[in-house]
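Taking it in order: structure first as structure tokens, then the write-up.
For chain A:
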Amino acid sequence: MEFWRIPFDANEIDITLGEVYILDDRCKGCGYCIEFCPRQVLQISDKFNKKGYHPPVVVNPESCVNCHYCEVICAEFAIYSVEAVSCPNKN
Partner candidate 1 sequence: MASVNRPNKQQNHPLDDLIRKDRIPHIWCPGCGIGTIFASCLTAIKECVATGKNGFDLDKFVMVSGIGCSGRAAGYVKLDSFHTTHGRAIPFATGLKLANRDLNVIVFSGDGDLFAIGGNHFIHAARRNINITVICVNNLNYGMTGGQVAATTPYNAKTTTTPAGNAENPFSLPLLAYASGATYVARWTMLHTRDLTVSINEALSKKGFSFIEVLSPCPVNYGRRNKEKPLETLKLYQEKSIIKNGADPSELDIDMEKGIILGKFVDIDKPTHSEKYDKLYRIE
Partner candidate 2 sequence: MTENTTESRVLTGEHFMTGDIACAEGALAAGCRFFGGYPITPATEIAEQISLRLPRVGGTFIQMEDEIAALTSVLGASWAGLKSMTATSGPGFSLMMEAIGLGLCTETPCVIVNVQRAGPSTGLPTQGAQADMMQARWGSHGDYEIIVLAPSSPQEIFYQTITAFNLSETFRLPVIIMTDEIVGHMSEKVIIPEAGKIETVNRLRPKGRKDRFKLFEPDPNGVALMPAAGDGYKIHVTGLTHDEKGYPVMTVEAQAEMMARLTGKIRNNIDRIIQTEELFLDDAEIVFISYGVSSRTCLEAMAMARSKGIRAGFLRLITIWPFPDDQIRALAKRVKALITVEINLGQIHREVKRCAEGKAPAYLVGHPGGTVIPPERVLAMAEEVL
């Protein structure tokens, strides 16, 4: 994450990391999850799902902060995120 100014306690803050799951065949390709992801984690894919839509694909997995917005904006129950277990070593 890039900061305009580095907070004094930056090292102590534990940023939640997320893991995005996509149920490809449920997707209808509206693109809302891609457009409204605050961390630009997703991108439209080239592949076709069973229904002929292009589902999203995770392109920046490490950027996901598990905000769940893709999950709540999706009208198809096709995408969700879970908290990724982060290792204790922080830089």
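Quick notes on this structure:
Heads up, the rule we're going with is that contacts are C-beta pairs under 8 Å (C-beta built on N, C-alpha and C of every residue); 3 or more make two chains touch, one makes a residue touch a chain; residues count from 1.
Picked so that all candidates are chains of the complex that A comes from, given by their letters.
These numbers were taken from a predicted model, which means no experiment stands behind them.
Evaluated over the candidates 1 or 2, chain A touches in this complex the candidate numbered 1.
For chain A in complex with candidate 1, the touching residues are 17, 19, 21, 23, 26, 28-32, 35-36, 51, 53, 61-62, 71-78, 80, 82, 84-87, 89-91.
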